[in-house]
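The other protein chains are all here in position, but one chain of the complex has been omitted.
Our next item is chain A:
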Amino acid sequence: MATVTASTPRVLPTGLLRHRAVHKLLLIALAAAVLVPLANARWASGSWPSALTVDLTSPLSKASDWIIDNRDSHPLFLYFFGYVSNAVVISVRAVYLVLLGAGWAGVTALGALVAWRVAGVRLAVGTAAAFLACGLLGMWVPTMQTLALMVVAVLASVVVGVLLGLAAGLSRRMDKILRPVLDTMQVMPAYAYLLPVVLVFGMGVPAAVLATVVYAAPPMARLTALGLQSADKEVLEAVESLGTTARQRLLTARIPLARKELLLGLNQTIMMALSMAVIASVIGAAGLGDRVYQALASVDVGAALAAGIPIVLLAVVLDRVTGAAGDGTEPRGRAGWAYALAGAVVVAVAGRLLGRLDWPDTWTLNIAEPVNRAVDWMTDHLYSGVPVVGGTADWAGHFTTWVLDPVRDGLQGLPWWSVLLIVATLAWLIGTWRTALTAVLAMAAIGVLGVWTPALDTLSQVLAAVAVTLVLGFATAVAAARSDRVERLLRPVLDVFQTMPQFVYLIPVVALFGVGRAPAAAAAVVYALPAVVRITTQGLRQVDPAAMESSRSLGATSWQQLRQVQLPLARPALLLAVNQGVVLVLAVVVIGGLVGGGALGYDTVFGLAQGDLATGLVAGAAIVCLGLMLDRVTQPTERRTGKGA
């Protein structure tokens, strides 16, 4: 989950680096001295000048009207989108009917036996337990619906991803063209493109599957390309010397050599697809996501959790099983597979004969009530009036007044050109003039789209949430890196944080922090923390033991060791953690819009709710631009890694 392929930055001698930094600063100062008075004389306003904006409202509304008017008659819909849509419906239905036909016993047996063949006995037991838990929670049928949807969406994502990945892996130029496309697919909040997809395909499963593919295909594409590009040169030369054609080389050498990356890509794609299961429920995807969403409407945390747990279980099981397949340590044989398949069929048939196809109603466990009671207790006792430390509502208020407000007002108070200058300076100091240019253009695009002020509001929330995430994340990671036990205890907690649908914790977050920007920040921290902790822990642990040993022999205390040896040596990992923190926090901006975060997140939700393509898409595009800018400003390395891939 969110495994990140770390890469080493170019290391320059400090002297040279300092020299270049001064150079860059001088150049920027010179450019500013020339350009700023010009800009200021022409558009003196502090906020983005309205003369430099483009209003997309009318073309976007026209486009949406055209789609609605022509959807039932235009050949494009009748002969293309209609078929796509039908194909999705038919395949999801087929998978669903097979799952229902196998019955709960058959599905559980099949899952466990596959896990056994791929990953060993322990995971087989875990898989069976996870399926049974879904049934126990009274979620069998929704789980099967989600599973059917996932199977089709993941297959489609893998096909799309591998095709894109092949193109990028075999041609440098395609790679260059595709990279920004993949970036956009991942950073664009799903909410923003749900509406266009719904306009074309209508509510329901086809739209949900296609939205999922847009979101889940990029990691597959990236890792396929990476696998192809990093194939061992010597092996390839050896194969070439045998006089093979390019196609034979691809099929017999390059693809098999990239097996590990391909499996990691599959793993990432499954995780991304599952995380869309809930968001897609907003446009009628049914299944577990829909249960979570409906529970949210009646403010019922317990019911939302009952539907959220199966999602977590599915995610953890699928992650571990596909992860084990990627390691490829378990012995495999055809005979074993045959036994496994036969076993599953036997169990399924036995289930049918016993008339136990549906999960028995009496075997369910009602967790909603105790959970709701626990949430009520928490909010009753923590909300306010806790001695000495104050209640969570007070913290939220202070955080808003002392952190969020000043940062927002500061950013919005800056003249627009100075924001661009700051972005340029930061990006250039950390990267190349190209990254600086991208960052500045992205920021300028936000102004041109006419959402400068709300975008800076969102930016202030992102910065504050990232700061909190980093403080908490680094502290936790230091503890985890120093003690194996802490790390072991932490692992399931991080898994849950990372895979639990965000809709489940919206209500507790509001109950604790009230409505506003503070709960939005809290939700973002919960979501981004696991990745930051994981990357940092890994980075700290990989610090050369020899360096640690020698510092200890010199009599350094534990604190000195951490500060002077471990942290500096783990710098690349820390930077990557910062970058991932920023990207992930930004990914929850829309969720923040649902709890009072306002700004771009609210606009995106508004666009979908009101069928207003102009508001929703423009806000979504602005979020992409913010993401692009923040990524360039925080990512010093040449190769960048996207969200989760």
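Everything that follows uses one rule, which is that a contact is a pair of C-beta atoms (placed from the backbone, for glycine too) under 8 Å apart; a residue touches a chain by one contact, two chains touch by 3 or more; residues count from 1.
Methods note: contacts and distances are computed from a predicted model.
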{"item": "Chain not present in the shown complex, as UniProt names it (candidates \"Glycine betaine/proline transport system substrate-binding protein\", \"Heavy metal translocating P-type ATPase\", \"Chromosome condensation and segregation factor B\" or \"Sugar ABC transporter permease\")", "value": "\"Glycine betaine/proline transport system substrate-binding protein\""}
{"item": "From A:W104, A:W140, A:Y193 or A:Y293, residue that would touch the chain that is not displayed", "value": "A:Y293"}
{"item": "Full-complex contact with the absent chain, from A:W66, A:Y83 or A:W363", "value": "A:Y83"}
{"item": "Which of A:V187, A:M220 or A:I507 contacts the chain that the document leaves out", "value": "A:I507"}
{"item": "Hidden partner chain, touching residue among A:L60, A:V205 or A:I309", "value": "A:V205"}
{"item": "Hidden partner interface residues of chain A, rising order", "value": "68, 71-72, 75, 77-79, 81-83, 85-86, 89-94, 96-98, 100-102, 145, 148, 195, 198-199, 201-206, 281-284, 286, 290, 293-294, 296-300, 302-303, 368-369, 372, 379-380, 383-384, 393, 396-398, 400-401, 405, 506-507, 510-511, 514-519, 592-598, 601-602, 605-606, 608-611"}
